[in-house]
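Removed from the display is one protein chain of the complex; every other protein chain stays in position.
Lettered A and B in written order, each chain numbered from 1.
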Amino acid sequence: MQRSCLLSPGCKCNEAFEKAFSYTPEEIINIIKDSGLRGRGGAGFPTGMKWEFAAKAAGEKKYVVCNADEGEPGTFKDRVLLTDSLDKLVQGMAIAGYAIGANYGILYLRSEYKWMLNDLNAKFNEFKNQNYLGNNIMGKGFDFDIEIKLNAGAYVCGEETALIESMEGKRGEPRNKPPFPVQSGYMGYPTVINNVETLCNIPYILEHGVAEFKKYGTERSCGTKLFSISGDCAKPGVYEMDLGITIREMLEMVGASNTKAVQIGGASGSTAGEKDFDKTICFEGFPPGGSIIIFNKSRNMARVLKNFIHFFEEESCGQCTPCREGTRRLKEAVDRIERGEKLSDEDMNTMLELAEVMKNSSKCGLGQTAANPFVDILGKFREDF
Amino acid sequence: MQTAVESKLTVSINGKEFDARKGETILQLAKRNDINIPTLCNHADLCESGNCRMCVVEVEGQRVLQASCTTPVAERMVIRTNTRKVRKTRQMIIELLLAEHVGDCQTCKRNTNCELQDLAAEYGIEEVRFGKSQEKRYEVDTRTPIVRDNDKCILCRRCTQVCEEIQGVEAIKPMGRGKDTDIGCLFGLPLDETTCVFCGQCINRCPTGALTERDATKEVWKAIDDPTKHVVVQTAPAIRAALAEEFDIPPGERVTGKMASALKMIGFDTVFDTDFTADLTIIEEGTELLTRLKKALVEKSQVALPMFTSCSPGWINYIEHYYPDLLPNLSTCKSPQQMFGALIKTYYAQKKGVDPKNIVSVSVMPCTAKKFEADRPEMYDSGYKDVDHVLTTRELARMIKQAGIDLMDLQDSEFDDPMGISTGAAVIFGATGGVMEAAIRTAYELVTGREVPFANLDIRPVRGMEGIREASLTITDPLPEWSFLNGAEVKVAIAHSLTKARMLMDKVRAGEATYHFIEVMACPGGCLGGGGQPIPTSPEIREKRAQAIYTEDGAMKLRKSHENPAVKVLYEEFLKEPNGHKSHELLHTKYTPKDTW
Partner (left out) sequence: MKMLELDKDVVEISSKYGKSKDHLLRILQDLVAKKGYLTEKIVRDLAKDMNISPNEVYSVATFYSFIKTKPTGKYVIRICQTISCDLAGKEEIIKALEKELRIKCGQTTDDMLFTLETTNCMGMCDQGPAMLVNDEVYTKMDSIKAIELIREYKTK
């Protein structure tokens, strides 16, 4: 069932703002906690809890950062939100600022979206003219402004601590945690980093209430979710659906036929084969990263694997051993496979052991998930190799 | 009391409970309790980077392994350091590093003293399942005293950290991304096109042979083996306090006499001691300071104060690059190494009746910047290259081993006369604060006619390992010629490591410093922590070396530079007077401003 909570057109800044400012910051945090909203970037951390940590953290300044660095292969939902639903994002950021006590917002935009920069700046100016941003927003005594910072071509900067490093003008190398950004983030100040889609949910929840929001989705995966659907289907695009939808339902909706496999959650996500198609996409099922790539039966999964592994090898930041060296070795292995070499059982076991080591010992999510497609695709589509 | 109780945590490691301190990491707790966790990127002098992932451990309740160097302990944390998963992970990490580590152990300077080699042995790595790359991708950069071989680099980044965190220079950085990351300079330039000061601290932190000193042993052997050459060697004060470490002796053992014996057995024609010119430096530099003070206080003329010491060549390089406007404050004295070099090919040559062109002057220094210093165009005042070759402590140890000498079995012998005679004041040049202490011992006595008012001549306020130390001494009842100093409070400061020097220099530049004299040593701990010293280094090791140096001073008959009889003779026979014409010709110099970035 397609929904239109997030993708509804038109600017209705007034209503959500009016409602938001009638609450205290604590009340807003409680509402978001009650809503069960979980981060839409992939990891699914409870948003209300993140805000609460930041609200309680001591800091003379605080920041709200919108992570618009969607770089996961197959993801483009944020592009649609940024172009069509910017009003929701602006409200979401400002309300987050109000809730945690931050007067500064930063939109961290991937460099591949630089083409929308002028438009975004123009719209932000408009919001400012309408007093939805700037000093004393709508006369409510709260100041909030947003500036845009651009990535410059580094997927790893979607990782929140790498993103902070990048915003500080450094190499986008993930930091050690703790401290977490909510304690010490941008320039050492408490910082909430939320995905574009997460923030766009905020005005909806405040406007329509927790109960209405919870009508969609499952018990542990509340609300609707945007899916970026591409690959072998008749109607690729961004779809808003309930969390908990089955893969088969989704494939029908987008006009996919003769489907062999579905990649859910991007290169670092997981691969569903035909026997998985009745499973659901939600935090308790196939993790809903937002990227859905469909492969029909004419596709060779070895090529898909090679594409993903090359991607990680190019995008590893190079800081920690397992990821830097591990992605290099995985690439070597898939290239050997492509050349028609057959990996010996011994080699295969070494690579699987390597995959386990990367998952267990890499510093950040990139390295921890980079070997997923190797294990998953090789496991499920052995006949393609 | 409440907080004291709260800050103590109970943590379990491998099934045994330990008292942990709030805020400490798993690694720190384990180390304190003698539980060995292997590390590569971790170093006692540096911030935790968590890059190598060797130190991962299992923590109950965590999805993945945790890097023990960056994970703080928590109440009731349950940690396992020796599970199958942990061992397998560490083995794999070593294999991954070895696969990209190109170079033969047998021809590596760090053979038998390499952390990667040790770990590979410890974890029983018998093969590298990914294959071992044999193809060299990088040219070994031997253009400067710091030799870089990136094929051996494992990207732990300790070198870039020490350069930034301790020295504030940032001469090398990680460049590129991912598998293309390497450590280097902008656009692949050599170090001498950056602000590198050649302190060599990166070498001392490198776990492998990726960073080493430019070797001079071949040239020195060649000179020794050449019967037409008269080879003279001088050894810096910090060598004797650390050389034994190269022979597997724990830090803190003094081997002054054994070293002198070894040098003679190696075949040096004359074995001198840089301590001699350390004493000479005190006379020259002390005179210079008093002259500046007199100019400022009596003649009220414009004179650059505070005066800075000029013994540390890393510091000289640093001030030239970063504080060129403060160069007038720098003492014009050459370093003891260079004073020595200039005297060997003049005073000594005359005295000995040797043609200076046949003299090869070798120094043994705890320092890589000394190699750079000896090559400076300013250092030819004898009419020849004053110091021909500079060996580090490590290179000397290699020569001793190559000569088949068992250092620790040797009988003590004395340095040769006359430039082997020295005082305790010279020995302490090897430790941070030592030049200052030596200067005060002499200057105070010169001015007042009395010994410094400190028990046993130990000027404790200027000693220690605090990064910046300050002290003051009020002059009372001076001799008539120094009456202008009566009641003056002489203020001094000491800094070691260049980030600390920077803090002092910023104060001086801003006009906020009221000091008269500042001692700066580029390396942490002073020369005893120099970039040419035995590897590894750590605060504890440097502390031990410092103790050795102060013990040596305490055991000396002469403790004050101006009491050095050979220096007195040098003035009588050759130099005539401190800061005189001859001194200026041979022992003083001037440095040049350089570009900061």
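The working rule: a contact is a pair of C-beta atoms (placed from the backbone, for glycine too) under 8 Å apart; a residue touches a chain by one contact, two chains touch by 3 or more.
All of these numbers come straight from a predicted model, not from anything done at the bench.
Although one chain is omitted from the display, it touches the following shown chains in the full assembly: A, B. Shown as candidates are A:A55, A:L107, A:L150 or A:L226; the residue that touches the absent chain is A:L150. Of the candidate positions A:M167, A:I264 or A:L354, contact with the hidden chain is made by A:M167.
Contact with the omitted chain, checked across B:T194, B:T392 or B:T589, is made by B:T194. For the chain left out of this panel, the touching residue among A:F124, A:F144, A:Y204 or A:F308 is A:F308. The missing chain, though absent from the display, is touched by one residue of A:G39, A:G71 or A:G97; that residue is A:G71.
As for the chain not pictured, it touches chain A at residues 70-76, 78-79, 110-115, 117, 149-155, 166-173, 187, 228-232, 236-238, 263, 267, 291, 293, 295, 299, 303-304, 307-308, 311, 314-315, 317.
Interface residues of chain B with the unshown chain, by the touch rule above, are 169-177, 185-187, 189, 194-195, 324, 593-597.
Quick note on the criterion: only the chains that are shown with their structure count from here on.
Note: centroid distance chain A to chain B, computed from Cα atoms, is 49 Å. Every residue of chain B that touches chain A in the complex is listed here, in rising order: 48-54, 56, 64-65, 67, 70, 72, 85, 88-89, 92-93, 96-97, 99-100, 129-130, 154-155, 174, 176-181. By the touch criterion stated above, chain A contacts chain B in their complex at residues 154, 171, 176, 178, 313-322, 324-329, 332, 346-347, 350, 353-354, 356-357, 359-363, 368.
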